[in-house]
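Below, a portion of the complex is reproduced, with chain positions unchanged.
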Amino acid sequence: MFSSKATEIGLAPGTLVHIGEQKIDRPELSIIDYDPTRFTRQDDVSVDDCLPFIDSPSVSWINLYGLHDIALIDRLGQAFGVDPLALEDILDTAHRPKFEEFDDYTLVILRMLSIDEEEDRIVSEQISFILGKGFVVSFQERHGDVFSGVRSRLQRKSGRICSRGSDYLVYALIDSVVDSYFHILETIGDHLTQLEQDLIDNPSQDCLKRIYTFKTELLQVRKAIWPLREVISEMRREESLHIDPTTQVFLRDLYDHTIQVVETVEIFRDTVSGLLDLYMSSASNRMNEVMKILTIMASIFIPLTFIAGVYGMNFEVMPELKWRFGYAGIWTVMITIFVGMVTYFKRKRWF
Amino acid sequence: MFSSKATEIGLAPGTLVHIGEQKIDRPELSIIDYDPTRFTRQDDVSVDDCLPFIDSPSVSWINLYGLHDIALIDRLGQAFGVDPLALEDILDTAHRPKFEEFDDYTLVILRMLSIDEEEDRIVSEQISFILGKGFVVSFQERHGDVFSGVRSRLQRKSGRICSRGSDYLVYALIDSVVDSYFHILETIGDHLTQLEQDLIDNPSQDCLKRIYTFKTELLQVRKAIWPLREVISEMRREESLHIDPTTQVFLRDLYDHTIQVVETVEIFRDTVSGLLDLYMSSASNRMNEVMKILTIMASIFIPLTFIAGVYGMNFEVMPELKWRFGYAGIWTVMITIFVGMVTYFKRKRWF
Amino acid sequence: MFSSKATEIGLAPGTLVHIGEQKIDRPELSIIDYDPTRFTRQDDVSVDDCLPFIDSPSVSWINLYGLHDIALIDRLGQAFGVDPLALEDILDTAHRPKFEEFDDYTLVILRMLSIDEEEDRIVSEQISFILGKGFVVSFQERHGDVFSGVRSRLQRKSGRICSRGSDYLVYALIDSVVDSYFHILETIGDHLTQLEQDLIDNPSQDCLKRIYTFKTELLQVRKAIWPLREVISEMRREESLHIDPTTQVFLRDLYDHTIQVVETVEIFRDTVSGLLDLYMSSASNRMNEVMKILTIMASIFIPLTFIAGVYGMNFEVMPELKWRFGYAGIWTVMITIFVGMVTYFKRKRWF
Amino acid sequence: MFSSKATEIGLAPGTLVHIGEQKIDRPELSIIDYDPTRFTRQDDVSVDDCLPFIDSPSVSWINLYGLHDIALIDRLGQAFGVDPLALEDILDTAHRPKFEEFDDYTLVILRMLSIDEEEDRIVSEQISFILGKGFVVSFQERHGDVFSGVRSRLQRKSGRICSRGSDYLVYALIDSVVDSYFHILETIGDHLTQLEQDLIDNPSQDCLKRIYTFKTELLQVRKAIWPLREVISEMRREESLHIDPTTQVFLRDLYDHTIQVVETVEIFRDTVSGLLDLYMSSASNRMNEVMKILTIMASIFIPLTFIAGVYGMNFEVMPELKWRFGYAGIWTVMITIFVGMVTYFKRKRWF
């Protein structure tokens, strides 16, 4: 749930250490280079393959899957002139989303959420962008991302993306990440509706665990999404060195979407806490029902049993026992009591 | 409850996609054109019919019901010079209320709430305004709105509305939407009072579900209304290009009303949470009552049954059984115990 | 609890409509005119009677009880040059407390709280002030106010009030309203102390309803008082056109009092929620007591009844039944069990 | 808990009224006058005795115990040139802590807390300071304060206090008051630890009342301490007329201490609410234990009693009754059931 930074107490700042688990076998570097007229894509390249693209006037997007190869990242950093301090943040996979401007580039760190279908839980992955003049370097923890739409727009040369600079590319990538949050939230929303229905139908102990799981997951999602507000807000506000004013217009929309995501998460949190109240109240209701059945049974039969007990006593002098209609009489008494009690509980609307 | 933006991960910004369900069969465009002396209304027109009105000195109000015909909206946008980014927001029917100024026009997005009498729940619809020089374009998801008062004032040429510009028209339309919130809140308030009465009379499981429904609906209403504060606040603060200072005066009143709506929603939320406490406490009280009855019955009759049981034993040597007043004596003992227990519970004020 | 503004969706702003119930039969206008040397009071006058006082150098205080006579208020507004927008706010008796400066006058809207002795609940009434040069017009919903102290100070020419302008008069009136809040809070405080005592003595269902009523009333009081902070804060901050710097000094004190009122309301809210916790815990405690009694009775007598039952069986071969001391022996066993159980529960400190 | 200002609705501002109960029989005035070389102390003096010290270059500290003698305070106010508005605040013993600068002096109002050992509750007393050029007048409600340390430092001429002006004296006095808060908090902390221990040992109804008392007292303490933050913050911020820049340095420390006090109160409030949760959970646990005992006893013996009842029936044809080992057999059955049930509950870990 949080950083293992503990392992590096006292390490010099700027020391490159990969914090987090290794999620893929070997790192994989790919490069996309485009200008309004041209689109090149090379997968599984080396750092050296990237060098020619750095100073070209076209926009280069270098993407790295896998963060455990420190040497590779170090060389990549040197190639693009990235400070070790920035690389340190990129390698700390539990880092808080942030936006930081350096002289030659801008660092953006986000969290990408996805749903692990198998374990039915939300997994979170860090994604970092280095936005420089004419290039973007993106760092991901493992294969699989939400950028296929961006790649195909680049390839099809559709829309304004091809005619704009690297800042617009970063905007488009972040936009894809934020769009993917909507997908996650939609899934959570469906699950919540389902849970609510189950709660009303049959509020079991299992529901309780699901409520608790939702609560914990929403805390996690919130931690990932909340700082994004600041990130995008800073991107908009600052007279950025690497973000063009013409791109700022789009950031306003992005900011709106982020606010909407954050608000939806807060509403889900309220909903979950409402579900817990509903569960508790339902449980208390069911207890009441159980108690009523017990009380009805006990209140009716305990007095009757007492009466039967009385005439089961063996006293020598018990005149009623000799009466001709004693037995019939006692049945009358008992039935009267029975009917009386049932009427009493009916009037109390207990059943 | 939230956007289906998920379906468009990676779409280029400015791509027009209708997000939300289609609520009417075919879109319907109507136009009202007025100046202090003249009022024209044409229903079910085409985009081309609107064109002559754009540059006329009179104020034109073009209203569109139905957002699913992308082509139509695209043409409308081009006719009035509206940016695809603005149209994208208008088409995303789960968009957060917002106010955004462009060079040639201002975009305002609100949510209109109404009560679906049949299903007895609050439904929410997005309404957007494009405020330009001499024209207002409004986009609604379906037929039926709260603007009949405005239309009749325009037609009757009553009040200052006819002699003012398009900014005043937008103000009047937003004012109608905010007024309609009061109507919704009044209905919710009545329902809450009814629920409170029911809770005190007979706190059933059904009440619990109604409390929960209220809680969820108020969350939804709040989400729709809360951002309106900012929207109107921004309309007032900014040296707006399209809002005349003489209209600003009215916005102050509008702002007051919005605050009042927001505060009422918060009070309702507090009230609902108070009702839940009341329900829980009442349930706990009822449980107490049930337990008391059980305890009284059991505490009185179990000892008596025991006594009867004792004299139902078949020991050969049981001198009491032979006593002449044994039976009468045992009745005396049992009645004494009965009276004693009843007195004890009476003194404890259990009944 | 909130405005019936719903009835006027789409009405033109500035249209005069009385929103709220009519609380007295006919409106009543009175005028007090004073300067340091002179004091005139005329009750039940017409608007025309007021006109001569408007331009006089003395300070005129026109007070209106009853807001349902639109025509009267319209004429009053015209006489004092008050904008329809301001009058509209005054007539909306559910308006939020506000402070608004116009060119020729200042509008202040407050809520006056009083305790309806008969129904034992807090009633709230709107009071509005138009503060102009040399005059104050106050609008109340019905007879009865908290201004007798101010009137008598004016009549007795005591203190600085007579030698100061209309702004000081408005300050003195608002000060009286805020002072009256202390009275209300004192009453609520006494009731809370009483309720707390009752809760500790005998936590009944009735207490629960009283707690809930307090909660609702405090929400209402809070809604009325909370915006006052802003109102007085704005009165102090703004370089007001109609409030003299020498009066500003007094507003600081007024502000302090308002803060104190607001804080007390918050403390009362905390106290009420503490009382609810106390009630819930006490209820849970009582349930525990009930359960203990049941458990003690059942645990002691059910085993004994079983033993008695055993020796009530009719098997032919039951040697114990024939033993000479069988009966005495079984009593010994039962008394041992009884004493054992009592000791067990005593050691558990159950009674 | 709050002001009785209600008794003075409509009183002219600046009218001197003592609000609060009279706490000592007669007011007592004392004066301490010092400069770096000299220290004079006179107890039980009259206002006239103080006059010579006003214009002397030395620092004079006039202290008044008892606020009910309006005439005395009026004369004191006139002697030191204090505005009636300031005196009115001083006399309102429920006033909110405040800091207000006048032309010739500064008014500081604080609350002094102490523990009434007899009634074991926190009592709160108002203390006000008038800080002028070369003099400090302090107003206390009754005898007994926390200033003995300051007095002895003055008398011993120790530290820098003797060589500094009246602003440093006020700082030293406020510092003593804040230090005394730590003492109160330490006592509350000890009581809380004790209560926590008691709760874990034996969570009785008495604990509940103590929790509630703590909650109420902390509300009161918070009300007294919270505004102090602002007071000291204003003292630091304002370019004060009567506070020397060299004293400002010390105010920073004072501010730190105040923040620490406020934070501790908040932590105590959290702790108390945690204790309430602990109490509720413990109560629910105990209920569970009680229910388990009842259920075990009832579940074991009710079936056994039924079996005994069966063979207590008087049917003529009941073959088992005649069997030789019928009685032994039935005991076997009953013991088997008993062992079975005990095993079942053991396996459920109920005991």
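The first chain written gets the first letter, and so on, giving A, B, C and D; residue counts start at 1 in each chain.
Please note the rule applied: contacts are C-beta pairs under 8 Å (C-beta built on N, C-alpha and C of every residue); 3 or more make two chains touch, one makes a residue touch a chain.
Just so we're clear, the structure is a prediction, and the values are computed from it rather than from any experiment.
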item	value
Number of identical chains in the entire complex, 4 depicted	5
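Heads up, the rule we're going with is that only the chains that are shown with their structure count from here on.
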item	value
Partner chains that chain A and chain D have in common	none
Interface sides of chain A and chain B: same vs different residues, half threshold	different
Fitted rotation between chain B and its twin chain D in degrees, CA, nearest 5	145
Farthest chain (mean CA position) relative to chain B	D
Gap in Å, rounded to a whole number, between the CA centres of chain D and chain C	26
Multi-partner residues of chain D (at least 2 other chains)	312
Overall pattern in which the protein chains touch one another (line/ring/star/complete/other)	line
Interchain contacts (touch definition) - all pairs	A-B, B-C, C-D
For the chain D and chain C complex, residues of the former touching the latter	1-6, 8-15, 85, 88-89, 94-96, 98, 100, 202, 205, 208-209, 212, 215-216, 219, 223, 276, 279-280, 283-284, 286-287, 290-291, 293-294, 297-298, 301-302, 304-305, 308-309, 311-314, 318, 320-322, 324-327, 330, 334
Contacting residues of chain B [partner chain C, same complex]	146-150, 152-153, 158-161, 172, 175-176, 179-180, 182-183, 185-186, 189, 200, 249-250, 252-253, 256-257, 259-260, 263-264, 267, 270-271, 274, 277-278, 280-282, 284-285, 287-288, 291-292, 294-295, 298-299, 302-303, 305-306, 309-310, 312-318, 349
